[in-house]
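Every protein chain of the complex appears in place save one, which is left out.
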Amino acid sequence: MTSAATGTGLTRADFEKFREYFYKRTGIQFSESKRYFVDKRIDNCVRSSGFDTFAGWFGALRLNDRPELLQELINQLTVNETYFLREDYQFDALLNAVLPQVLTARGGTGRIVGPVKILSLPCSTGEEPYSIALRLLEEWPHIDTVDVEIHGADIDSEVLARAGHASYGERSLQRVPKPWVAKYFTSVGAGRYQLDDGIRGAVTLHQINVCDTAAMRAFRDFDVVFCRNVLIYFDELSSRRAAENLYGAMRPGGYLFLGHSESMSRISPIFTPTRLPEGIVYQRPTGAK
Amino acid sequence: MGLVRRKAEPEQQPQAVSSDDLMRQLDDPDPEVRRVAALGLDGVAEAVDALLDRVAAEDAPTVRDAMLTTLAAHDTDRVAAGLAVHLASDDAELRTAAAEALSSMPISVPALVPRLLEDPDHDVRVMTAMVLADLPHPESLTWLAVMIKDDPHPNVVASAIDALLPSLGPEHTELLERAVRRFPDDPFLRFTVEAALR
């Protein structure tokens, strides 16, 4: 019996209820074929949160009595690892589609007033903003003629300190082409590599809470924002406020990338979804509204 | 050219704007000014009335969303009552946005529910089921069961069944079967109940 295989004895009806709840809450849908994967992870969540049964845990989850229950569930059901060039197809989209459109909207190369501004939020230990920097330097033909500002922001001062130090293990760098590692990193021993001063110095780091409207007013006129795999953790009101604060940080027509399994459709209608060959991105509308 | 660091100017903190100024900006002709003002009034109790007064007439969707985000964070009787009137609005945008905001207000909404369940307009009762579907409150299930048992309109009953779906247990079987018997000519209700009981 399946109930013997999973400690919590998830029935088919339980699975259906859970699937609908998680879809409604996050927009992520698990097919029946993921049943075993989902069962195991739910089982982990139920056990670690101290409930005896799925029903008890699910009831508390739905009533939002303990916000950490949802956080752990999402951690279990999504990949939450940071490394260089993660979800790289979005950087392809940045180079191939988004930046060309930004240049056109801003008047074409040579006529751009002020730098193109890119925000990575949350930037965690720096892999994302530095990945953007590496790809621009190595692969974007206009990098010699257009100024680009890259900003990283996170709520956690500890990860920001590590981002500033920019020292990474081999695992974090495994997707970076070897010549890039040789060119931009210095071995500092114990299998760790530090990013060179030039790039570290070019990325500005900020400590900020994306839900803090007053603090977020310091961020303005970004052409591109990467906000990946964080809004999914927020409750309804916090994710709305975060989306509205990001909207305020962007230039009209600016582009917003969410994480691969995230969608604005569960958060806020204020952005316009746009299809690129690499997937959906969101734009702050250019109209008066 | 190339990667540049932001100029070494001192971290320019945005100037703090007083609540009074923000409240005045709610009437600014520029929607972006109104939007920023509405968001900035987060946590300002004195702004609640000003926001409630303006939310229905606000024609820029982004501004209305910002007003509702700020209002819903004030989970008070005044805000709940002020938003609940819009469940009856002819403006689909407004009534669904009001329902969404109310469903994130578990402290103040429960006191309104008994009255909403008795609202003569069945469309308001459908919207009430939508609120209860997402309201994180232990009594939600009880109210939904009452709607399924007693509401005279099949669309309300169907909406309540849908809202109850994630919490359905064997204890609801009798309730659902009775709902089908009350509306024998409604094919959707029959389908829903059969699917729910499977």
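As written, the chains take the letters A and B, and residue 1 is the first residue of each chain.
Please note the rule applied: contacts are C-beta pairs under 8 Å (C-beta built on N, C-alpha and C of every residue); 3 or more make two chains touch, one makes a residue touch a chain.
As a working rule, contacts and distances are computed from a predicted model.
Set against the options "Response regulator", "ABC transporter permease", "Formate dehydrogenase (Quinone-dependent) catalytic subunit" or "Cobalt import ATP-binding protein CbiO", the UniProt name belonging to the omitted chain is "Response regulator". If you put the hidden chain back, the residue from B:D49, B:D77, B:E93 or B:E174 that touches it is B:E93.
Between the chain not shown and the residues B:A38, B:V63, B:L117 or B:L165, the one that touches is B:L165.
Checked against the hidden chain, the listed residues B:V109, B:V126, B:M147 or B:A179 yield one contact partner: B:V126. Across the interface with the omitted chain, chain A contributes residues 20, 23-24, 27, 263-269, 272-275, 280. Take chain B: the residues that touch the chain left off the picture are 90, 92-93, 95-96, 99-100, 122-123, 126-127, 130, 154-155, 158-159, 161-162, 165, 186-189, 191-192, 195-196.
Simple rule for what comes next: only the chains that are shown with their structure count from here on.
Spacing of chain A relative to chain B, judged by their CA centroids, is 27 angstrom.
Touching chain B in their complex are the following residues of chain A: 13, 17, 20-21, 24, 59, 62-64, 115, 133, 136-137, 143-151, 198-199, 201-204, 213-214, 217-218, 235-237, 240-241, 244-245, 247-248, 268-270, 288-289.
Considering their complex, residues 1-6, 11-14, 16, 31, 35-36, 39-40, 42, 60-62, 65-66, 69, 72-73, 100, 103-104, 134, 136-138, 165-168 of chain B touch chain A.
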